[in-house]
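My structure is below; once you've seen it, I'll send some questions.
Heads up, one of the protein chains got dropped from this complex, but the rest are sitting where they should.
Moving on, here comes chain A:
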Amino acid sequence: MDFLRPASWEEALAAKAEHPTAVPIAGGTDVMVEINFDHRRPEYLLDLNRIGELSEWEVGQESVRLGASVPYSAIMEHLRAELPGLALASHTVASPQIRNRGGVGGNLGTASPAGDAHPALLAAGAEVEAESVRGTRLIPIDAFYTGVKRNALEPDELIRAVHIRKADGPQQYSKVGTRNAMVIAVCAFGLALHPETRTVRTGIGSAAPTPVRAKEAEAFLNAALDEGGFWESGKIITPAIAKQFAALASGACNPIDDVRGTAKYRRHAVGIMARRTLGWTWEQYRGAGRTLEGAA
């Protein structure tokens, strides 16, 4: 094994181009587990800790450019107003020790269907900034997850940042697990209201081979809210609409039975979380003047 320690982003890209099998390591919360348990013996480890800019973020007009290594603890502390859904999701990640090291870049690189950040990114709308010596490209989050623990990155590419749309309305995140800390999601659900475009977006975690949006549920809800004039009136969403939204969200799942839960349970729980997160966000939307920040 070789340990590559690039001191700059350019050096990191050059190293990745020269050694496409190199495994990037930042927080180490996934990679080191695999090494400790002898599940993986990469030829090269590519340490990204020395590249300070990966731990920085910029808040722009439309979006936040979040460096790949910004730890979850910083997202919770500093970006609750701009990225409420992701801040809530970050708060559910493991423990303080893990949140101090892990970040969204690693979540995306690992691309586990159970990664906590994914439903929040899908719901908010995001693009992954991938770079190689050949150049930079922005990969829409919807096209990023390609299979179980697979993503759209080329072998010579590294994740530099994630561009996440700033919240223009309430966002919520819900996760099912056996306790509040140190839990891999049994399943998770993210929901974001986008009043500017009068749309609702969703993200489902751990209930399909990849993180997915509940697109049919979104389309149904967008049409129902539009037809009923809900965005203007701020009326309570009728139970029939919420119920149908939940059923369609449940239908968007393609889960498996595993040690954490059964497929049937996951489908059921996603429906419940869809209905609840819709209720919570809609109450926030109705209550003018209330904070848009995540509740956690």
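Assorted remarks:
Assume a contact is a pair of C-beta atoms (placed from the backbone, for glycine too) under 8 Å apart; a residue touches a chain by one contact, two chains touch by 3 or more; residues count from 1.
What we mean here is this: contacts and distances are computed from a predicted model.
With the options "Isoquinoline 1-oxidoreductase, alpha subunit", "ABC transporter permease", "ATP synthase subunit a" or "(2Fe-2S)-binding domain protein" in hand, the undepicted chain maps to the protein name "(2Fe-2S)-binding domain protein" (source: UniProt). Check A:Gly27, A:Gly67 or A:Pro255 against the missing chain and you find that the one touching it is A:Gly27.
Considering A:Ala94, A:Ile256 or A:Ile272, the position touching the chain not shown turns out to be A:Ala94 (whole complex). Within the set A:Ile35, A:Val59 or A:Ala81, the residue that contacts the chain not displayed is A:Ile35. Summarising the interface, chain A meets the missing chain with residues 1-3, 5, 25, 27-29, 31-33, 35-37, 41, 45, 47, 49, 94-98, 100-101, 180-182.
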